Structure formats: C-alpha cells, structure tokens
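Provided herewith is a single structure, encoded as structure tokens, for subsequent inquiry.
The complex appears here minus one protein chain, its other protein chains still in place.
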Amino acid sequence: MSKRVLQRLTEVFGAAVIETHSQHGDDTAVVVPSRWKEIAAFLRDDEKCAMNHFIDLTAVDYLNRREPRFEVVLHVRSIEKLHRLRLKARLGEPATIDTLSGIWAGADWFERECFDMFGVEFVGHPDLRRILMYPEFVGSPLRKDYAAQHTQPLVEYRPEAVGKLPPFDEHEGMPFGRQTHDRVEPRVNALGFSDE
Amino acid sequence: MTASQTYVFDGSEQGFATTRFEDLLNWAQKYSLFQYPFVTACCAMEFMALASPRFDMARFGAEAPRFSPRQADLLWVVGTISQRQAPILKTVYDQMADPKYVLAFGTCASCGGFYDNYTTLAGIDKVIPVDVYVPGCPPRPESVIDGLLLLQDKIQRGDRTPGIVKPRTDPRVVASQLATGHSTDVAHAQLVELRTSKP
Amino acid sequence: MEPLDIELDDGELELPNEPMQVNMGPAHPAMHGTVRMVVDLSGETITKVDVQIGYLHRGFEKMCERGTWTQVFPYVDRLNYASPMLNNVGFSLAVEKMLGVSVPERCQHYRVVLGELARICDHMVCSGAMAMELGAFTPFLWFAKARELIWDVFEEETGARVTHSFGRVGGMAQEPTANFKSMVRAAVPAVLALIADGEKLLLANRIFLDRVENVGVMSKERAIALGWTGVVLRSTGVPYDVRKVHPYLTYDRYDFDVPVGTSGDNFDRFMCRQEEIRQSARIIEQALEQMADEGSVNIDDPRIVLPPKEDVYSTIEGTIQHFKIIMEGIKVPAGECYSYTEAGNGELGFYIVSDGSGTPYRIRIRPPCFATMQGVEEMIVGGMLPDVVPTFGSVNMIGGECDH
Partner (left out) sequence: MTWASLVVSFVKVLVVVLFLLNMAAISVWLDRRQSAMLQDRVGPNRAVVYVGSGLVKMFLMVPAVLIAGALAVPMWTSMPGLEIARMTQAVEFAILVGWFSLLVLSSNVRRHGADNGFDEAVASLEPRSYFYGGLAVHVFAALLLQVASALSRSAPGSLSASGGVAWGTGLSGSFAAAVVLASAFYASAKVPDGKVGIRLAGTLHAVADAIKLIWKEDLRPKNADKLLYAMAPLLAMFPALVTFAVIPMGSTLCFQDVDKNHALSFVDLGHLANFADRSGFCAVGQLPVSLAVADLNVGLLYVFAIAGTGIIGAAIAGWASDNKWALLGGLRATSQMVSYEVAMGLSITGLLMVVGSVHMQEIVNWQGRHAWGIFVQPVAFFLFLAALVAETKRVPFDQPEGESEIIAGYFLEYSGMKFGLFFLGEYAEFVFSSALLVTLFFGGYHLPFVDPDGLRISFGATNLYELKLSHLAVSLLHIGAFFGKTIVMTWLQVFIRWTLPRFRYDQLMKLGWTKLLPAALINILVTGVLVLGIDGASPAVHAGLQTLADVTQALVALGGVLAVVALITGLLEPTKHKRVALSSSAGYALRAGGVKATKMGA
C-alpha cells in the first residue's frame, strides 16, 4: 500500500477529497460523488498512480447509522506499481452516481451487481439490468430494510407442498427452511433472546 | 400397491400375467435409470466423485447421462435451486417422459438447507414431486448410493411415496460403544435404532 | 464463416436470413447449470452473446449478516466448492486482519499445506471437466481418482470430504493429526503421477491441441482492465500472483515459480493450471519441511479462541469464555478492511465492515470468477459454437463464487 497515492489525490483534488484514512494498512479516500468519475479517470491515467487493475466495486448500506445512507466502495490497484487504493463516495437516497464502466471495463458487471443488490443507479451505464436476481424481482435484497427471508417465487408452489412432506417426521428436516416468510421476524437466538 | 399384494390370485383385480409383466417392467426400469443431471452447486463435486471410479454408479445401471430430458428417467437435482432456477427445473421435469423419478441430492435440494433467504427455493418439492431425498451437505457418495438403492426398491414395489435416506450407523461401531459404556453413545444408538426400524 | 448473402430480385423466394438465436443453459451440459448464454448464430459462428449469471445466487452476503463471525465459515466453504479450504483460509485471514492478530507459525504452514492441496483439487477439477466437455473422458476419470486421494487427506484432517468449515478466526478447528505429514507425503506423488498420465493423453493429441490453441484469446491490457486475476490473468502474460506480489501467511519463505502464459488462449490457461499444480506440490513439500511437529495452531487469546473442552467442563472461566464466544460471537473492532488471498481462480477478496458487535455488519466477497465471466463474452463472439465449450471450461466458472 502506498500513502503517496493519497497524498497525490489530496494535492490534485483538494476539497473534493472529504477524508482519508489508512486503517489496517488499507489506504482509503472518501470523495464527493459529483467528481467520482473524474477522480477515477485520474487514478487510472496519472503516471504516479497508474491504477489500471480494476478489483472491486460494491456498496454498503448504513441504514439508521449514518447519513447519507449509502457508501459506494471501489478497490483498484496498479499492476506496475503494486499499490492499492480504496475510493469511497457517500450517497443519499435516491442513490445515483456516475458509471465507471468507461474507465475500467471490469466495472460494468460490478455496477450491475451493485444496482441489483442496493438499487444504486449508475448514470451512463450501457446496460444497467439486474444481474444476479431475475427481472421480475422487486426491491434490493442487500439493503438493510429488505427482510432476508422474503421470497418472490416465479413459479406457483405445488398445492400439497405447504408444510412438511411425508418422509420428514415432525423433528426432521429444517423447519425454518420450509416456511415462506411474509413478514419480517426479529431474529431470536438460541437462548430465546431477541437480537434487537 | 405393495409387494405383498401383487401375488394374490383369487378375487384380485390383478391377474397373474399382468403382475408378472409389471414385475418385469419394474425390474427393467430400476436397472436402467438414464440420468438427467440437473447439477448446479457444491453437490456437483460429490456427484463427480459418485460417477467416477471409486464409487462407480455404473453398476447400478444409473450412469448413462442423457442431457435431453426426453430420454432421461431419473432427474438428479444436485445442489441449491434458486428462485430464478425454479421455473427451469419445473420445465425440465415437465419435459421428461413417463415414467420419471426425481432424486433430491443434498440438503439444499431437499429443503433449502441453511440458505434460508430471499433467493433460494426451500426444497425442490415446492415445485416438483420428489421420490427420494438424500440429506447431507453435500451427502457422502455412500449415502447417495443408499438413496439410489432405496429408489430402486421403490420402483420394484411400485411405490411412489417419497422416501428419505436415514442416517446409518455401523452396527459394529454401536456395539463397541455399548461395550465401552458411554451413555451418550447408548442414547444415540437407541435413537438410530428407532429411526432405522420400520414402523 | 460469413453469413450467406444472396442477391435477390423482388418477389423471389427468399431464405430467412435473420440469425438463429439459441439459448444455451442454464440446463445445458456445458454450462455447469448456472449460466445462461443467449447466443445469436450465423451458421455455427457466434455473432452476439448475452451472458447471464445469477442462477446460483444464494444470498451469501445477506446470510453473513445474520450470524456470528464464526458462523460465516460454512457459507464461505460453499463459495468456491472446488477448493473450500482456500476460502476458509482467506476468510480467517480477513477477520484476523481486522483483529490485528496473526496465527502461530505452525498454523500458517498448516494453512498453506491444506490450501495448496485444495488448489491442486481445484485445478484438477477444472482441467478434467474441460477435457471431458471436449469429449476426452479418460483424463477426467484419472483426475477424479487423484482428487479422491487428496480428499482422503482432507477427510482425515477435517472430517469432511468437500465442505470442511475447518478454518477458525485465530487458528484452525483442530490440530493436525499425528500422521498428517506422512499422509500428505504419500498422497502428493501419487496425485502428480496420475496428473502426468492424464496430461499425456491430452498434450500428445492433435485434436485436443487444435481445439484449445488460439481459441478464446484475451489480451493482456483487456484482462487487466476487466479486473481478471489468477490463472486467467497469468495466462495472458501478467505475472500477478498474490502469493508472490503481496505475500501472506508464510508464502515469502517458499521457493516457487509463477507460471505465466503468452497468448491468453485456452491452451495457456490449461497449461498454467497444470504447471501450478506442480508448483503447489513444491510449496507443500517445503511447508511440510518447515512445519513444526509440536505447538499450538491457535493463538493464545481467550477473546478469540475457544478454550479447550476440559476447561469448559471443569472451570467457570472456561465456561463463561466458551459461552461468550458461542453466544455473542467474537467481538471484532469497528472499522473496515479489505483482505485478499490467492484462491483457486484468482484474487479472492473480502471487504469487511464491522460495527464492533459480534455479528458482521457487512461482508463483501470479491469473487475472482465474477470478473472473469465478464470477459467471456468477448472471448466467444466471433468464434464457433463448439468453442464455447473449452473457453467456458478453461475460465473455471464456479457458480457459488460467481453468483455469490
């Protein structure tokens, strides 16, 4: 990891870099969303940065913990200079940000995944469709307010398949896996205490 | 219709000839299970192991893969089925020609396993009927072979109710544990005894 | 092959000349059951393809947010199910990075050996399946046989054949067994011999070479931009191996080479895998050499590692400690980190956000396959329909990892 990249970023972009830190040896810069694409292009093209290797792009949902709610996280590295950088941008709702698919080809699917899972919209993305979930799916499953067990089946279930089926006795199988959850239930741990 | 009923001659609606003929058909069906492997996830690793030399599915007559569902008899559902995959599974099942059987390979296919969330199907029996469930994550090839034997047995008996592969404990192990006198082991042995004994 | 264009006058009978669109997968024998490709064909030439993944999306990231840190391990196992041990090691390292601890040296060697064994399995499955899909069945059977030998070692060590859930934060679930070293030393040469046999059948075979050479070519620059890592990147000529470039565990103490390809075609990917198997065998040998026979594999920290069972049953401290870790989970300090290791398919990254509680706030997995699969479209357009099979086979797409 290299702190020089962070220095260079702050030198060039000044106020656009909101904060930087190097927790656990990972250099991180939080930037303003409006200059997201510009900074990314700089990272790739600047000779001192030369961050040509796309690694990862994702988002984190800090619902009720932080404002603005979303944080888009980008990891890139340089093949030649061997340094890495984490770039973050904070987004409120509705979450929209520029696409990076023109800068690193690899960002294409990662942005689709981010859109699919968090509903973050990437402006200018050539093909912003759902990638992991099916088009009929409603909602963004990785948002903290999406109930984990809330399924949206595509096919009708067999009428006889409601409860447990004959080979399973009362105590067999995995009962939790055989229920369809319509409402969100607080998670209860093994001792009976609720999590919340 | 069970095996004990099939040999009744007088007053039965089944004649001797039909019975023997059905026996023959069932015999042929159980030893010629062309498989359609609907392989999706981790269980594929054990499925490979099952098909390869050490466990050798060939000797059960169940090794010939037909990737066209029309020609297959046994649908192996190997691995997690997601909600997105479910319509495809159902289509494949509908495309198969009768008689057709389904074997749920592994916990995910049987009941969803620990993937209890927005995207997985909690057991393929929600969309298609299953003949044999093989629990395990993934099941060891031995228990799959148990499941295959169970299926063959059911085909021979003409029994289409779903069956499940019960856990097996080696009687010799149980005996040695009884000899050493661990009480938990005794309880376990009794449990095994209970589960494996017929009702 | 160019599409057939016929100059026709008005009113003449015209052959329909729109491309034929066929749907490969997900229930297609070459698509591993988890990928769908909508392919436009002109004759047998592919003019357009839409690669659709997600048929094995199992909500890994969502499930991780529901349990303790340790309860993530079973889910991690099932990401890249061809080499679960590498995922286990990778995730343990990620959490340890957050905690700021490092495991004893014996454990590091132990993790290396198990991980490299898993890597051998992973590469064998990929190469074998690729050959099988091309029609050569025997190498696959030999590789499957070799894999059983390694699985025997795994079974003895961990109790499971495939999904071990053997990694723990701050160590491993169990000590190495007494004859761990001798078992590995017995298994690896046998495996290498079987692999050599299988290779002989393929590499001396003109048909196989014709099918894989200059098929599915990917350029160096494009591969980097797409975020490729691992074997697929190295086959294009970029010597990026996390074990060499950013060494973790004790990889800096071993002498091993990073095989790189030249043209980034299917053949290079196949050969890189085969060569890496040999390098892994070298690493295993050195790691066994350096691994101590005695000593703990777990760090000595009661907040992280479970106490021995005797203590749990006999002392009140042990009981409480056990209870806290099991019920509340390991308390990982709030913060974020990105940890990456070289898994079977490339850089397996875990981006972890913790809020200081016993439950992960967010675990993001960076699956190497996901980036690789983006490039598949470019590799197969313009080729022929049969080329999809080796190309798709050689990128070793593992559904559990790619689809999260």
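Order of writing sets the chain letters: A, B and C. Residues in each chain are counted from 1.
Just so we're on the same page, a residue touches a chain if its C-beta (ideal position, glycine included) is under 8 Å from a C-beta of that chain, and two chains touch if they have at least 3 such contacts.
The structure displayed is predicted, hence computed values, not measured ones.
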{"item": "Among shown chains, those touching the left-out chain", "value": "B, C"}
{"item": "Hidden-chain contact residue, picked from the options C:Gly135, C:Gly295, C:Pro308 or C:Gly356", "value": "C:Gly135"}
{"item": "Missing-chain contacts mapped onto chain C", "value": "1, 20, 22, 28-30, 44, 131-138, 141, 145, 148-149, 151-153, 155-156, 183, 186-187, 190, 201-202, 205, 207-208, 210-211, 384-389"}
{"item": "Touching residues on chain B - with respect to the absent chain", "value": "24-25, 27-32, 34, 52-56, 58-61, 63-68, 70-71, 73, 97-99, 152, 170, 172"}
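Just so it is clear, only the chains that are shown with their structure count from here on.
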{"item": "Distance between the centres, which are taken as Cα means, of chain B and chain A, whole angstrom", "value": "40"}
{"item": "Centroid spacing, where centroids are CA-atom means, of chain B and chain C in whole angstrom", "value": "30"}
{"item": "Chain A: positions in contact with at least two other chains", "value": "132-134, 141, 148"}
{"item": "Junction residues of chain C, two or more chains touched", "value": "54, 57, 59, 62-63"}
{"item": "Residues of chain A touching chain B in the complex", "value": "132-134, 141, 146-155, 157-158, 161, 165-168, 172-174, 176-180"}
{"item": "Chain B residues within the chain C interface of the complex", "value": "38-42, 44-46, 48-49, 51-54, 65, 67, 79-80, 82, 84-85, 88, 92, 114-115, 117-120, 137-138, 140"}
{"item": "Sites on chain B touched by chain A in the complex", "value": "83-84, 86-87, 90, 107, 110-123, 125-130, 133, 161-164"}
